[in-house]
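Read the structure below first, then the notes.
Let's turn to subunit A:
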Amino acid sequence: MSSSGILKSSLAKKYAMALTGLFLCLFLVGHLLGNLQLFIPGVEGQTAFNEYALFMTTFPLVKVLSYLTYASVLFHVVDGVVLTLQNRKARPARYAVEKGSANAGWSSRNMAVLGTIVLVFIVTHMQNFWWKMHFDKAMPTQTVNGVELKDLHTVVMNFFDPAINSMAAAAAGLYVLGMFALGFHLWHGFSSAFQSMGVRHETYTPWIERAGQAFAVLVPAAFASIPLYLFLTQA
Partner candidate 1 sequence: MNLTLKVWRQNGPQDKGHFDTHQLSDVTGDMSFLEMMDVLNDKIIREGGEPIAFDHDCREGICGMCSMFINGEAHGPGRGVTTCQLHMRSFKDGDTITIEPWRASAFPVVKDLTVDRSAFDRIIQAGGYVSVNTSGETLDANAIPVPKADADEAFNAATCIGCGACVATCKNASAMLFVSAKVSQFALLPQGQPERKRRVTRMVEQMDKEGFGNCTNTGACAVECPKGIDLTNIARMNRDFLNASVTGQ
Partner candidate 2 sequence: MLDSKIPGGPLADKWTQYKNNIRLVNPANKRLIDVIVVGTGLAGSSAAASLAEMGYNVKAFCFQDSPRRAHSIAAQGGINAAKNYQNDGDSVYRLFYDTIKGGDYRSREANVHRLAEVSTSIIDQCVAQGVPFAREYGGLLDNRSFGGVQVSRTFYAKGQTGQQLLLGAYSALSRQISKGKVKMYNRHEMMDVVIVDGKARGIIARNLVTGDLERHSAHAVVLATGGYGNVFFLSTNAMGSNVSAAWKAHRKGAFMANPCFTQIHPTCIPVSGHYQSKLTLMSESLRNDGRIWVPAKAEDAEAVRKGTLKPTAIPEADRDYYLERRYPAFGNLVPRDVASRAAKERCDAGFGVNTTGEAVFLDFASAIMRYGKTEANVMGLENPSDDKMRELGKAVVKAKYGNLFDMYRQITDDNPYETPMKIYPAVHYTMGGLWVDYNLMTTVPGLYAAGEANFSDHGANRLGASALMQGLADGYFVLPYTIGDYLADDIRTGAISNDTPEFVEAEKAVQAQLDKFVSNNGTTPVDDFHRRLGRIMWDNCGMARNKEGLTQAIADIAALREEFYANVRVPGSAKGYNPELDKAGRVADFLELGELMCKDALEREESCGGHFREEHQTEEGEALRRDDEFTFVSAWECNGKPNDANLHKEGLVYENIELKQRSYK
């Protein structure tokens, strides 16, 4: 088979979906570890978080990884859209009665919708923080040991502070909702990626499935706990 053949094949598209998806799972872990620093109180926490933010935006290896992440998101989305359109075309006439719940889980049947919600969340989220960090000239700063850092910590705190941001409650709510969508997306997506790559084993697959479900619950929950914590402690 020619190399262009494999790219056109339905299975190749699934491999791409799986690999980008799994890579984004890794990204989630890294991102979460960084974000958990928001739980550190006082100046100590502010410093740690801002130094981390500087590291993430300047360190060359991280830069490479971040471009990979952007590419993965983009590919995952485009590939997902292509697959969904093909799938629609494969069944032009819908059933009058279709009992999807009889034979498949809810999240597995709604990956496209869940993915779209997650995408909307990502765009909003990047506009709220990533864009400010990179392009906002009016970013507040913090001086640590004579070095002036962009104060992303304060931006985050203020964003979820109802005294400062009148929409803080809505923002926290949106973030929690986004994480719900992510959780359901991962609930199916994590183990599905292994299946797509052909990794299946009588003994190990149940463990992969359990790990995927744990991941799908714990990671989004941990993410969601941050805006909730910030909002509730500042309210």
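In the analysis below, a contact is a pair of C-beta atoms (placed from the backbone, for glycine too) under 8 Å apart; a residue touches a chain by one contact, two chains touch by 3 or more; residues count from 1.
Selection criteria: all candidates are chains of the complex that A comes from, given by their letters.
The structure presented is a predicted model; accordingly, all values stated were derived computationally and were not measured.
Touch with subunit A in this complex holds for only one of 1 or 2, which is 1.
By the touch criterion stated above, subunit A contacts candidate 1 in their complex at residues 1, 5-6, 8-15, 83, 86-87, 89-100, 102-105, 108-109, 111, 188, 192, 195-200, 202.
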